[in-house]
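Of the protein chains in this complex, all but one are displayed in their positions.
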Amino acid sequence: MAELTSLPEAVAALVRDGDAVAMEGFTHLIPFAAGHEILRQGRGDLELIRMTPDILYDQMIGLGAARKLVFSYGGNPGVGGLHRFRDAVEHDWPRPIELEEHSHAGMANRYAAGAARMPCAIMRGYLGTDLAAIAPVAPMTCPFTGEQLIAVPALRPAVSVVHAQEADRAGNVQLWGIPGVQKEAVLAADRALVTVERIVDELTPRPGGVVIPGWVIDAVAEAPGGSRPSYSLGITDRDNEFYRFWDKLSRDRDEFTAWMREHVLDRARDAV
Amino acid sequence: MAELTSLPEAVAALVRDGDAVAMEGFTHLIPFAAGHEILRQGRGDLELIRMTPDILYDQMIGLGAARKLVFSYGGNPGVGGLHRFRDAVEHDWPRPIELEEHSHAGMANRYAAGAARMPCAIMRGYLGTDLAAIAPVAPMTCPFTGEQLIAVPALRPAVSVVHAQEADRAGNVQLWGIPGVQKEAVLAADRALVTVERIVDELTPRPGGVVIPGWVIDAVAEAPGGSRPSYSLGITDRDNEFYRFWDKLSRDRDEFTAWMREHVLDRARDAV
Amino acid sequence: MSAASANGAATAGEVQTVVAARRLRDATSVFIGVGRPSTAAILARMVHNPGLVLVYESGTIGAKPYHVPLSIGDGELAQTADAIVSVPEMFNYWIGTGRVQVAFLGAAQVDRHANLNSTVIGDYEHPRTRLPGAGGAPEIAGFCREVVVIATHSTRTFVSKLDFRTTVGHGDDPADRTRLGLRGLGPTAVITDLAVLEPDPDTCELTLTALHPGVGVGEVREATGWDLAVASTVAHTPPPTDEELTALRELLNR
Partner (left out) sequence: MSAASANGAATAGEVQTVVAARRLRDATSVFIGVGRPSTAAILARMVHNPGLVLVYESGTIGAKPYHVPLSIGDGELAQTADAIVSVPEMFNYWIGTGRVQVAFLGAAQVDRHANLNSTVIGDYEHPRTRLPGAGGAPEIAGFCREVVVIATHSTRTFVSKLDFRTTVGHGDDPADRTRLGLRGLGPTAVITDLAVLEPDPDTCELTLTALHPGVGVGEVREATGWDLAVASTVAHTPPPTDEELTALRELLNR
């Protein structure tokens, strides 16, 4: 059953050095506040898993918190590249980073297999690409048609972190809008932390609402504005200007570090 | 793009003798009106596919419309057996019927594979049961862990028929309440027919609403009350008394036949 | 606890339901079909465990029915559920993963290792009685954390050899579940209208461990189609309390 707790307590209880951590949210509902709290608590040596690393993982990689990145698209959506990610890969700054990369379809199927506690998923893809040589995939033959398929290994994060619009006092969570792979990420993980815009007495079912029952979640923490500069549909708007600003700021190591210190590390919590 | 048409026209255009027909709806939203129209039009030699044959397939089997049944649970939910189904299997009346049976999990994964146009799905199950000997399943080994898994072949109905609460004039369909495998059945089929309680100018997104875009549906036909004695959540109630009545009526071949003639075959359409 | 009295003595079926409900006192979640298992789970929510999460294979998670549903897809289940999911999701993400703690299952035949038949009586190709079939049972029994079988005690049901093995309980020996990749504990109890049978920890053979009020060992052994083992100490099921029986009868009269 989910415990309602503060974000610092939830992170302290659930995220450990060296963990494989999946923080999901497909453009929408990216759990920035939780990621920043992980940085403030100095967690390191993490295996960061996320289909689209986005600015959040750019920040975590830039501060050296990640030893490995598992991903499928490391760009700043609609803007360009992620400069801290590039700097880590191209110049090992601030530390070398191991990459495990897939296609979106591969990552999505890997999460779905993890949520089903299956060891792998089968799909079509990878064949004929150079991804097949660098990603941990394996050929598989359909026993009925003989067609050659591809197996991808399940993703089983030690801890998954997602952000949602609301939770009730029993820790049942509801999110709406673009659902991404958040449910799969929560169900694939050994431990799950959900931050929410607000705690309500009772969840009112919403169009497009995805409910994750509290009994498969370990901790729920209130974090209003906790997906900024991403957004929580109906509550906050995507800060497209910040995504453009980040493209400039993050090109410079010192400016990046100073900004992170001032806006993330030296604060007790994220400003809202 | 879905054509809005009458139920007789839709059935005439989409359902052919000998077809593999999936009519889905898990307890909820069972497409009785469409099934009855198929019977009125005299379609025969069908391969009927449905997780839970329920009273609808009991009626179709009892009138000799099916040469084969693909299913996972052939009971009258909460009441007992299906007497026409039993009579066909036990006594070849009114004709012998070929069975292909699975577990629910197997059928659900087969539909999902069909919706994804994959040749098969992998799962755990069947091993150690006598189902493994009679169902078309095959062993498969996970290439990463060596675990023995089971592959089930995709379901690809020639035509799928489902019932929903509403559609707009472009044929976009919305259903809510227990969603079953209806979306998978529609997406797995070559042709799809959806009956609806009502046509509306615009779909209003609902809590729990599942929208199937009109461009993956061939025909939408208005059929108010078209899921009775099953139900359409929020519009009609499940007629539990009819399910109990059916248990008595359907034990006798003549009473069954007379009832079907009076209430289904000799009518222009279902009474509502 | 005082024995029931106010509304007359408990029937064997009522005792069975009450005993099944007690089994859910500390459970977080239970998977149920319709009939007595569903009644027992709703009763457990009324008298023992108001937070118990009911999961039905129709896709409703956390349903809070006021009435005993006739079908697993009744509207009341959908309207009171915390979440409703598709059938593929139900089996892949919820049942197959062991997230559900206890599953209640019925069957037409049960053998000494708690394997179940719900497919046919007689030969598969030419059955004497065609039963409904597997439904969700094989994967439910395979992967929920533990299984409780609910069945009426008679030699028709408790047979030395199944006509068809629809669902693996403990297979042929204690190593079978592991060998087959089944992940839950399998059946931990069979609750009948006469008694409770539990698998022997070493052999997984069902053993009489508790007698319901007024039932003797001989009666149970006679109603069992094999030479039923009896535990060295056989417990006596505490009779239904007033609270249990009143709640059960109220529930069935709703």
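Should a chain be cited, it is by its letter among A, B and C, assigned in written order, with residues numbered from 1 in that chain.
Everything that follows uses one rule, which is that a residue touches a chain if its C-beta (ideal position, glycine included) is under 8 Å from a C-beta of that chain, and two chains touch if they have at least 3 such contacts.
These numbers come from a predicted model, not from an experiment.
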Shown chains touched by the chain that is not drawn here: A, B
Touching the absent chain when the full complex is considered, from A:Leu4, A:Val89, A:Ile199 or A:Leu249: A:Val89
Selected residue (touches chain absent from view) among B:Ile212, B:Leu233 or B:Val264: B:Ile212
Of A:Gly74, A:Pro119, A:Gly171 or A:Pro205, the one touching the omitted chain in the full complex: A:Gly74
Those residues of chain B which, in the complete complex, touch the missing chain: 1, 112, 115-118, 172, 183-184, 187, 203, 211-213, 215-216
Touching residues (missing chain, whole complex) on chain A: 26-28, 51-52, 71-75, 77-79, 81-82, 85-86, 89-90, 101-105, 108-109, 111-112, 123-131, 134, 147-149, 177-181, 183-184, 208, 231, 233, 237-238, 240, 243
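Note that only the chains that are shown with their structure count from here on.
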Chain at maximum distance from chain B, centres defined as averaged CA atoms: A
Separation of chain B from chain C, taking each centre as the mean of its C-alpha atoms, in whole Å: 29
Between chain C and chain A, distance of the C-alpha-averaged centres to the nearest whole Å: 40
Residues within chain A bordering two or more other chains: 118
Residues of chain C engaged with two or more neighbouring chains: 92, 96
